[in-house]
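Heads up, one of the protein chains got dropped from this complex, but the rest are sitting where they should.
And then chain A:
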Amino acid sequence: MITLTVNDQSYTVDVEPTMPLLWVLRDVLHLTGTKYGCGMAQCGACTVHLNGEAVRSCVTTVARAVNQKVITIEGLSSNNTHPLQRAWAEEDVPQCGYCQSGQIMSAAVLLRENPNPTDQDIDDAMSGNICRCGTYQRIRKAIHRAASLQKEGGVQ
């Protein structure tokens, strides 16, 4: 049995320690906001936070998350009011939406570490998250907007 904390809730799951965290989140805990993209840490669709860092859950074994704190898109805020979620809605960022939870989880680390990111900072943080619809310009705009919202006190 493996114990881990996901979105501030403790879970004990009966899975192999080598199972990817992504499978535990989606198939065992039914938190399906995190997506499977490439399965080899190349695309970023599966990004979640492990102790605050934007890990690729498709290659992160659940053993690495034992007794650690995992946050998924479902737990980023209690009512979808994280500055990034608000900015994403206001800028109408998603097209198909498949990659967007990973995009937002990566952007959340950027804004935590750099509240005033430049375009270059955004590129440095986000170039590992691929969007087949090509929403990159709207993602960049939404991150700038979220940075403004965060300054106005919207930090969760």
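We adopt the following convention: a residue touches a chain if its C-beta (ideal position, glycine included) is under 8 Å from a C-beta of that chain, and two chains touch if they have at least 3 such contacts; residues count from 1.
Everything that follows uses one rule, which is that contacts and distances are computed from a predicted model.
Only one of "Putative carbohydrate metabolism domain-containing protein", "Cytochrome c domain-containing protein", "Osmoprotectant transport system permease protein" or "Transposase" fits the UniProt record of the hidden chain, and that name is "Cytochrome c domain-containing protein".
Of A:T5, A:T32 or A:T61, it is A:T61 that touches the chain left out of the display. Of A:D8, A:D27, A:D92 or A:D123, it is A:D123 that touches the chain left out of the display. Listed residues A:N7, A:S106, A:T135 or A:Q150: the one in touch with the omitted chain is A:S106. Where chain A meets the omitted chain, the residues involved are 40-42, 44, 47, 53-56, 59-61, 64, 105-107, 109-110, 113-114, 121, 123-129.
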